[in-house]
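Of the protein chains in this complex, all but one are displayed in their positions.
This part shows subunit A:
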Amino acid sequence: MGGVENSEPPLKRVKVPSGDLKNLVDEASHIVPISSSLGDSMARPPCSQGVEETVGMKGVIKKQEFVKIITRALYSLGYVRTGALLEEESGIPLHSTAVALLLDQVRGEKWEESLVTLHKIGLSDEIMVKRASFLLLEQKFFDLLKEENLMAALDTLRNEIVPLSVDVGRVRELASCIICPSQCMALRISSQDGTDANSRSRFKEKLEKLLPAAVMIPERRLEHLVEQALDVQRDACVFHNTLDSEFSLYVDHQCGRNQIPSHTLQILQAHKDEVWFLQFSHNGKYLASASKDHITVVWEVKESDLVLLKHTLTGHQNPVLTITWSPDDSQLLTCGVEEVVRRWDVNTGECLHVYEKAGVGLISCGWFPDGKGIVCGMKDKSICLWDLDGRELECWKGQRTLNISDMAITDDGKRIISICRENAILLLDREAKFERLIEEEQVITSFSLSEDNKFLLVNLMNQELHLWSIEGDIKVVAHYRGHRRTRFLIRSCFGGFEQAFIASGSEDSQVYIWHRDTGKLLLTLPGHSGAVNCVSWNPMDPRMLASASDDRTIRIWGLDGLKCKGHYSNGNGIT
């Protein structure tokens, strides 16, 4: 849509002086002047004299501005008559006389006259005036070239454009146009795409953006303000777990707690002993669970949210303590406690390879982002990198990991993360070969990496969860409390829409869910009859959460049966 074209009131309708010419020059002024520099007639509605009027309860919205952006919006929507009528009825024209004249002249392609008018607007910023002049003269230049009046074009360039001393680079481009006219067409098209009409509207957009907002109200200003308000509402909505299409302007947005999984949909019973770990695949179509019974179960998540057993993976001689999905979800790695790592095919359930190191038990595992290698933590505290066939590619010796530690690799393959000391996590940079540490005062029990790899959720011995930012400045950005942990390895995770929530297991048999940004505890979900060791939120379905417990079961949590889309508070945020 063209910038100025559609929103331009017919010039003859501007009967009353804007009264805001002085405002253009001195934006700090709140007093509407009686006289205008163009000497127009004094006819104006009495209410706009004296101190500036405001609308709204807080007295911060200036009535003039409010009406003007509404007028602007009306014109943008194509309601030209209504827009003009509003200007007339309110006595508040959208543009000052000078600006209206300028726009009219620009539309009529009267470049000389528009330049004169430009200077009459009374802008205080000299550079801005020069740049606006440049734009107008550029159009004049192009028009002359089109008429093939090279001498006049050259004259304009030399005597009018160059003395402005702005946009020197552009001047050179324009000069090249004279020498090579075909180049000019190319240039014109490259900077102002498409046909003449399009390029004209592009120029108008540029001019509009150049002038101060008080002089030329930006297009879509009202829409922008409304969107800002919606953003604020959305951020304030701690239960927000859906896409934005649910917003209404009639009432403030507020999701009900039924937007977060809180209801047990299924209880999965397949393990014969405590379930210690579980995780959804990247595509959300599978769930894998690991147990003290030495078995890993692969479950399939059906369309209807029903979760069904797909494979039972046997082979480990020790309890299985962790699982990692390959980047493409076609394979799995499982690690037995101080034992071996096995690689499985998800489709067939076959064990494809066993990774082990003579005399050293493996304690953690992770996939390399390209899917062609695996990283394992060893009982002797080193970390090894192997290719899929088991050939050792690299080995970091020394105290890189501990007996009980998680392992994570960032998606770019650059950093390997593990707990290297009782109270420190190692961020090992593979390429640059340097290390950074996250140091805590308490003992660290486990951690979880966010999807965007920018945050690390750390579980501490004292029952606190700390959220660390690990990109750029390494520091704690949030704390979460409430769950219980005194003896066991309890895991927590990120989840929900845009990973806006933190979920955790707990020794009191409940699942805990916090709002990530505010740290507020939102829900505690009872149901399990034993400690909840691990939780996993479906990365592709913000309404599905899974939990693993000592009671040998896995619970799939979903939205409350009522399925209401959202609960709206009363009207305008007055609670």
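Note that a residue touches a chain if its C-beta (ideal position, glycine included) is under 8 Å from a C-beta of that chain, and two chains touch if they have at least 3 such contacts; residues count from 1.
One rule holds in what follows: contacts and distances are computed from a predicted model.
Selecting from "Protein yippee-like", "TAF1A polymerase", "Par-6 family cell polarity regulator alpha" or "Trafficking protein particle complex subunit 6B", the unshown chain of this assembly corresponds to "Protein yippee-like" (UniProt protein name). Summary of contacts with the chain left out: across A:402, A:478 or A:513, the touching residue is A:402.
Considering A:321, A:375 or A:523, the position touching the chain not shown turns out to be A:321 (whole complex).
Residues 274, 276, 292, 319, 321, 402-404, 422, 443, 445, 461, 485-490, 507, 530-531, 533, 550-551 of subunit A touch the missing chain (whole complex, contact as defined above).
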